[in-house]
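This is the structure I want to talk about, given as structure tokens.
A single protein chain has been removed from this complex, and every other one stays in its place.
Per-chain numbering from 1; labels A, B and C assigned in written order.
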Amino acid sequence: MADLKVKIGALEFKNPVLTASGTFGYGPEFEDFLNIDSLGGIIVKGTTLEARQGNAYPRMAETPAGMLNAVGLQNKGVDAFINDIYPNIKHYNTHIIVNVSGSKLEDYVTVVEKLNDLEHIPAIELNISCPNVKQGGMAFGTSCASATEVTKAVRAAYHKTLIVKLSPNVTSISEIAKAVEDEGADSVSLINTVLGMAIDAESRRPILSTITGGLSGPCVKPIALRMVWQVSQAVKIPVIGLGGIMNFTDAVEFLLAGATAIQVGTANFIDPAISEKIVHQLDAYCDNHRIRAVKELIGGLIV
Amino acid sequence: MADLKVKIGALEFKNPVLTASGTFGYGPEFEDFLNIDSLGGIIVKGTTLEARQGNAYPRMAETPAGMLNAVGLQNKGVDAFINDIYPNIKHYNTHIIVNVSGSKLEDYVTVVEKLNDLEHIPAIELNISCPNVKQGGMAFGTSCASATEVTKAVRAAYHKTLIVKLSPNVTSISEIAKAVEDEGADSVSLINTVLGMAIDAESRRPILSTITGGLSGPCVKPIALRMVWQVSQAVKIPVIGLGGIMNFTDAVEFLLAGATAIQVGTANFIDPAISEKIVHQLDAYCDNHRIRAVKELIGGLIV
Amino acid sequence: MKKYINDLTVCSNRRLSDDYFILGLTSSNALPEMLPGQFAEIKVDNNPNVFLRRPISIHDVDYAKNVLYMLVKIVGQGTQTLSTLKVNETVNLVYPLGNTFNMDGVTNVILAGGGCGIAPMLYLARHLHQKHIKATILLGGRTMIDILEAKEFKKYGDVFISTDDGSMGEKGFITNNSIMKKLSSFQRLYCCGPLPMMKVFAAIAKQQQVDCEVSLENTMACGIGACLCCVAETDKGNKCVCTEGPVFNINQLKWQI
Partner (left out) sequence: MKKYINDLTVCSNRRLSDDYFILGLTSSNALPEMLPGQFAEIKVDNNPNVFLRRPISIHDVDYAKNVLYMLVKIVGQGTQTLSTLKVNETVNLVYPLGNTFNMDGVTNVILAGGGCGIAPMLYLARHLHQKHIKATILLGGRTMIDILEAKEFKKYGDVFISTDDGSMGEKGFITNNSIMKKLSSFQRLYCCGPLPMMKVFAAIAKQQQVDCEVSLENTMACGIGACLCCVAETDKGNKCVCTEGPVFNINQLKWQI
């Protein structure tokens, strides 16, 4: 049994395996398949100020070793989260993190103010990288100026651990990471989905109602790994790595590249029990490699 | 038999199927597998002013539905191309296009001046997007200012068809495309490889000698398709689309997204006869869909 | 209902025609209870072009023999690869998923299935039979080879058939079958098949004020309500077809009919 604990800012996680926003519902969806409490944490679906219907169907396209989605932040809004969902999940003995999305700066701020009060929500993940909404979303995360602006405002309003989730659709993700670090983010998580597109050659139509959507799954892993490597060298705050993690070897690769924790996303759709398996296999990997604490793997790439 | 002809600037291609630089050698490597003259054109290996040894081995890593390469523009230099290679390939009855790479502005200019004189080279592809060289390369293609500068200089020095090959590792590829269009490029081709990384979890080392490398193959297709769609709406010059094209359906998708021609890259490694097959299958597709000229497919996405 | 993720063993793979096959799957453990209308998300192994699981309905369950049957139409790479499964190979299922048909408050109903839309109907017919609800079955297809399992259906009720080319049963669209003239004599119409067909049935049912349930086949990623990819527009907003469907009453759906 290796020591699997890791820390993001002041927050300690029992292990570095979290589940990615939008791919794990709120937790209950997976209770038949695994023990939620075995995970380091779960990051719930992107939550906005008002309820959102999301985009029109079809919202999904399968691609080589991956998928595109265009869900568009369908959720019932932060008040419904607090009143209807939170009471049913706050008993989980793992960190529940809310992924906060928005299309206006003020919305982000209002949402995080409301979340401040929730005892069992020790952190938020600020989503400035959703490619599937017309306004805001990714726009906040693709320039240093706007990333700075939104992080500053949210930092002032939110008192617990602040993770900012970055978009890979940029020329220099390190610069954006540094900008949000400067504004007091406790951590950055990356990557959100890569903007992509799928076409049906027979019908000559786009497959998604929105034409473009967000690419995820193993196909993006090499890109995500590179960005985690770049960002972890550019910033001092801990980096949370994700993008195409399907098994424990992938998880180890992200830790070696510099991630302090990892998130499992699309893999939950292929094997709903995978995130717990990764926890156990990570433990076994450490034992096999005579690593006493998983922390030793972080940034441990031999170059 | 559909009419497969397409035009890039003043240059007519017998069909829209070209082979991508760095994946088809100079042509002779594939003579045992297909009839080179059946292709719309071939784009030869990235050519620099001086000979280059490229990066250290290992230069390749397999990834989910793709590969990373870190060849680093190994080539014998433009003079060796002109003296030793060109004489052996100039008889091809298809367009031979030289992919011109460099680390300094002046180098690009010197190379294209030399290529001006080659009768059987009707066009060059200016590579401002190679992620595998320390100096220059992609740096030219990731800001509008530098893309403008190099395109302007090369346009002034080169008198035939000028295609500029764009990097996908940018926040807005459309802006870069517009910048090079403004400087007189006859066409843009996209995408070059996406910067990625691979790690061996057992040895805890990067797989490539250069740590990061360029991702290609089906995994990048959704990204490439999206960028072709974006760029073809942003510019008036023809777009050449590539990135993960493995078969004729993929080729059709790129045409529908707005590409006037396409390039086959990594697929040549999996099936060295694939590019000719795509020509024939494209023809059959047009017949099946009662399309008389392949031109009708260009940008024909029904949205 | 508790969901499982299990490796099941192929005990039969019967080809019905070029396009259709029925997989029989068994397990060393007792199969869990499954309801008509529910489905499984099947993992397709050994095909580089298939990444996500594929949703396939529960076609029938023989609890005595501990066998689950799925009727599948080959439409692409996933179903093609499933068609090559051999006896004793295993296949991974997440199941049972989704809701079920409403069988309450009726004594006399009609079931309509077009093409592989008959897949969930056999198990429904079996359940109705057990509940002593009189079932009439309407099957349709382009041509006679699309009419599947008619013999099985006869065990549970009268069977009416339409083919576009008249090679079996009445000639014409399933929605024009003569039994549809008597639609108002039934208390509920259950249907499954191509979307345009279901919309025609729904329009007729609505007009004749017959209660109507349809089983939707939206494309899915997770199958368990986590990804929100499979939504249908309902009177209560976007609902997940995988958890709040696949069966919907047409009154819930925002169909233009």
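A few points about this structure:
Methods note: a contact is a pair of C-beta atoms (placed from the backbone, for glycine too) under 8 Å apart; a residue touches a chain by one contact, two chains touch by 3 or more.
Everything quoted here is computed from the prediction, not taken from an experiment.
For the omitted chain, the shown partners it touches in the full complex are B, C.
Touch with the chain omitted from the figure is made, among B:36, B:49 or B:67, by B:67. The omitted chain makes contact with just one of the residues B:48, B:129, B:142 or B:268: B:268. The missing chain lies against chain B, touching residues 22-25, 29-30, 32-33, 45, 53-54, 57-60, 62-67, 69, 71, 74, 217-218, 266, 268-273.
Touch with the hidden chain on the side of chain C covers residues 46-48, 50-51.
Note that only the chains that are shown with their structure count from here on.
Chains A-B form the pair with the most C-beta pairs in contact.
Comparing each chain's Cα centroid with the centroid of every protein Cα atom identifies chain A as the most central. Computed from the mean C-alpha positions, the centre of chain A lies at a distance of 34 Å from the centre of chain B. Spacing of chain B relative to chain C, judged by their CA centroids, is 47 angstrom. Among the residues of chain A, those touching two or more other chains are numbered 63-66, 217. Counting partner chains per residue, chain C shows two or more touched chains at residues 48.
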